[in-house]
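Note that one protein chain is taken out, while the other chains of the complex remain in position.
After this line comes chain A, so read on.
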Amino acid sequence: MKGIKSNVRERIARRAEEEIKSGYYVNLGIGMPTLVANYISENKVVVLQSENGLLGIGAYPAEDEVDPDLINAGKETVTAIKGASYFNSAESFAMIRGEHIDLAILGGMEVSAQGDLANWMIPGKMIKGMGGAMDLVHGARKITVIMDHVNKNGAPKIVNKCSLPLTGKNVVNRIITDRAVLDVTKKGLVVREIAKGFTLEEVENSTEPDIIVPSSICYDAY
């Protein structure tokens, strides 16, 4: 089972990588979004921002390079690329809030048809905190959420209205799941791509809101 799950995560992460254009400054959320960094094409020049005060996250360090003072926002030890910069947390979020980050890729628990995102809290169950997610969803120029299409019980995670506390309202631009790529538009959710192994009907049935299906939809896309 674990192998299947990691394959799914890799597939989503690889598809999410296609959202990143050369020249972008990108913030990757904690968890599955962090995996996207593993698949960034060598042909792209991309600078990854870490909200704890680093622009230019590098690879994980070799054993003898580990520096306890150098971590990413997930508290993992990292390295810094040539040309990286360090700064304080207020400046980091000025960078985010001031719309200087081209793209943020975040995880999600629920996304609504209007682009509301819930990804920080399950009432009465876990108290973790929102970290930088609430600032990021209003700051980055484009917000892409990557997640499983359905939850552990098989229920849709793309819903008419989020039941969990919101991270932000009307903030998500694109959703990438193991089954499909969908855009949040003023007219509603538009499906752009269907993943290998799934049909349009399966995607429609596992998505709570109605989906707009344009003529130019891409099947077996990833």
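Quick notes on this structure:
FYI, contacts are C-beta pairs under 8 Å (C-beta built on N, C-alpha and C of every residue); 3 or more make two chains touch, one makes a residue touch a chain; residues count from 1.
Here is the rule we go by: contacts and distances are computed from a predicted model.
One chain of the complex is hidden; its UniProt record names it "CoA transferase subunit A", one of "Phenylalanine--tRNA ligase beta subunit", "Ion-translocating oxidoreductase complex subunit C", "CoA transferase subunit A" or "Spore coat associated protein CotJA". Interface note: of A:Met134, A:Val190 or A:Ile211, the residue touching the hidden chain in the full complex is A:Met134.
The residue from A:Glu42, A:Glu63 or A:Glu201 that touches the chain not shown here is A:Glu63.
Not every partner is drawn; the one left out touches chain A at residues 50-54, 59-63, 66-71, 73-78, 80, 86-90, 92-94, 96-97, 116, 124, 126-135, 137-139, 165-170.
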